[in-house]
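A protein chain is absent from this complex, but the other protein chains hold their places.
Note that the chains take the letters A, B and C in the order they are written out, and that residue 1 is the start of every chain.
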Amino acid sequence: MNAPENVPTCPVLALIVDGPLTAKAETDALRTLRSNVQSGLSGAAIRFEGIVRRDESDPGQAGALRPLAALEYQTYDPMARRELEHLARRIAARHRLHAIMALHSRGRVPVGEVSLVLVVSGGHRAEAIAALTEFIDRLKQDVPIWKRPLWEQPTA
Amino acid sequence: MNAPENVPTCPVLALIVDGPLTAKAETDALRTLRSNVQSGLSGAAIRFEGIVRRDESDPGQAGALRPLAALEYQTYDPMARRELEHLARRIAARHRLHAIMALHSRGRVPVGEVSLVLVVSGGHRAEAIAALTEFIDRLKQDVPIWKRPLWEQPTA
Amino acid sequence: MLTFGAAAACAKADRVTVTVGEGATVREVLAALAEQHRALRFALPNPDTGRLAVNQAFASGDHPVRPGDEVALITLVGGG
Partner (left out) sequence: MLTFGAAAACAKADRVTVTVGEGATVREVLAALAEQHRALRFALPNPDTGRLAVNQAFASGDHPVRPGDEVALITLVGGG
C-alpha cells in the first residue's frame, strides 16, 4: 500500500473519543476539517457510521447469537490514535482525497450507538467509496483497538 | 434487477427538493425516517453527498474543462419523484436495508452545493456500500432528471 | 411528445409533434419520431426496448399509445 508521491496535502483528522460518538463530538471535529477544504473541487462526500448491533455471536457458546448490551473498546494509547491518523494519511494520498476524518470510540458503547465515524471527500464518487472500503478493511488489521462484548443480563 | 421476496418492510423516503440540499431539508426528511428504524439491528449507516464541482467539460468546446457557476436540474414531475422512490424500494429490498432516504435537487444548484443526498442503513457495511453504488448507477439511467451547465461568466 | 435535456436542446423545443396511425405502439411512435424529427435521432433509444414514458411511466415497445396520452422521450438522463 504505497502512497503516490506529489499529491496535494489533504486535511486529516483522526481522534479517539471516550464513549459513543455523538453529534457534538463530530461537529467539533468537523469544524476544524471543513475550514481547510476548498469548495468546488469535491464532487462526492461520504459519511460512514459503524453502529453497535444487538446480536453478536458468542464464542463461549459455540458462536450462537446472543443479545449484547454494549461493546467495550480498549485502545492502546497513544499508538491507536497515531495508527488511525497514519492510516487516514495513507488512504487520503492513495485515493487523492480532499479531506478525511476518522473518529473511533474508546470504552463502553451501548447497542445502537455509534463507535466509528469516517468522513471522506474527493473529486468523484468512485474514489470516495474505494477509500471508505479500504480504510475500514485496514482499520481492522492495523489499528490497536480491541472490543469486548458486554452481554445483556438475562431477565430473571 | 429483481427484488427478493418476503423481505421485511423498510422505511423509504424519496423527495425532490427545490435548489441545493441544505441541512434543514435533510433534517426534516430524516425525522420521518428515523422514527421507524428499530435500534440495534443496523451495523452500518452511510450518507452520500453529491456535490456540484467547479470544473465541467464543455461539449460545445470539444470537452475542454470550463468553470461552472451552477447546474440547473430539470425534473419530469411527478414521474421523477416516483421513479426515485421506486428505485429506493428496489435497492432496499435487494440489499435488505433497514432504511433508505434519497433527496435530489430540482432547479439551480451553485458550485460547492449538494444536489443529491442518499442515506442507507443496513445490517453490515458490505450491503450498505453495495446499495449506495447500485443506487447511484441506476439513478443515472432510470430517473428522469436532466442537468444543464450554467457556465461562469468570464470577467471582462 | 415532451422532450427534455439534450433532446429538447436539439429539437429547440420542449415538445414536438409526431404523427402516427391509430393504435400505434411505442415502437411505432419511436420509428415515426426518427423519420419526422431527424435532429432527435442521436437521442433515440432502441425502438425495441423503448424509452418512452406514457402517462409518466416507462412503457415497453408493445405498449399502445392512445389519443390523450402524455408521451415523453426519456433519454440521456443525468441526475446526481
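Here is the rule we use: contacts are C-beta pairs under 8 Å (C-beta built on N, C-alpha and C of every residue); 3 or more make two chains touch, one makes a residue touch a chain.
This is a predicted model, so every value here is computed, not measured.
Within the full complex, the chain left out of the display is in contact with A.
Across A:T22, A:S57 or A:Q74, the residue that sits in touch with the chain not pictured is A:Q74. Contact residues of subunit A toward the unshown chain are 50, 73-74, 76, 78-79, 82, 104, 115-116, 136, 139-148.
Criterion: only the chains that are shown with their structure count from here on.
When you average the Cα atoms of each chain and compare centres, the chain farthest from subunit C turns out to be A. Separation between the centroids of subunit A and subunit B, computed from CA atoms only, is 23 Å.
If you average the Cα atoms of subunit A and of subunit C, the two centres end up 48 Å apart. The set of subunit A residues that touch two or more partner chains is empty. For subunit C, no residue reaches two or more other chains under the stated contact definition.
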